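Below you will find the structure I want to go over with you.
Note that this complex is displayed minus one protein chain, with the remaining chains in position.
Moving on, here comes chain A:
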């Protein structure tokens, strides 16, 4: 009877661990109580608790994985939706009078292979440029070269006013704003032209 009591209290220990440590000795003068040390039962209870927690965590992971895979599948399916071929053909051959700029591009279907390629490219990127790779900027490197070179000069951002900013925005400009920008001191084309007209010495070939 005592043994049975003990075992039932062990299983009951999952919900109420405290209770399992109380050994209730039933009065039975015939049977000696089973010897279970405090450490053993504690260990056993801990083990079963851990097992339960592990199972719960594993189940959670599986569910998360399943949800993630489904999400991926949906993304792929979404990307696979292409425009019909004749619509593409029409866009491609359309002629138009332009008042601004236009560009025509054809979009390619993304596949699982390209996803793997992305992963591989990300691997290189993170190994060479990721955290801990100790990189600097081209600006800083060139400025250091300027400072340590034979002809010492200022850091590069002071030498070149338009460092990296001009070009990317150029293509998005309308003609009006481009004219405005060219009138600023940067543009080599107009200001240099004027400069050359004044100097007129560079191209006199003797």
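Everything that follows uses one rule, which is that contacts are C-beta pairs under 8 Å (C-beta built on N, C-alpha and C of every residue); 3 or more make two chains touch, one makes a residue touch a chain; residues count from 1.
Keep in mind that, in the parts below, contacts and distances are computed from a predicted model.
Asker: Which of the following is the UniProt-recorded protein name of the chain this complex doesn't show: "CAHM3 protein", "Anaphase-promoting complex subunit 4 WD40 domain-containing protein", "Dynein axonemal intermediate chain 4" or "GPI-anchor transamidase component GPAA1"?
Answerer: "Anaphase-promoting complex subunit 4 WD40 domain-containing protein"
Asker: Which of these, A:61, A:75 or A:137, touches the one chain of the complex that we don't see?
Answerer: A:137
Asker: For chain A, enumerate the residues touching the unshown chain of the complex.
Answerer: So the residues of chain A touching the unseen chain are 92-93, 95-99, 101-106, 108, 113-114, 116-117, 119-121, 123, 127-129, 132-142, 144, 147-148, 156, 160, 163-164, 167, 170-171, 173, 175, 178-179, 182, 187-190, 192-194, 196-197, 200-206.
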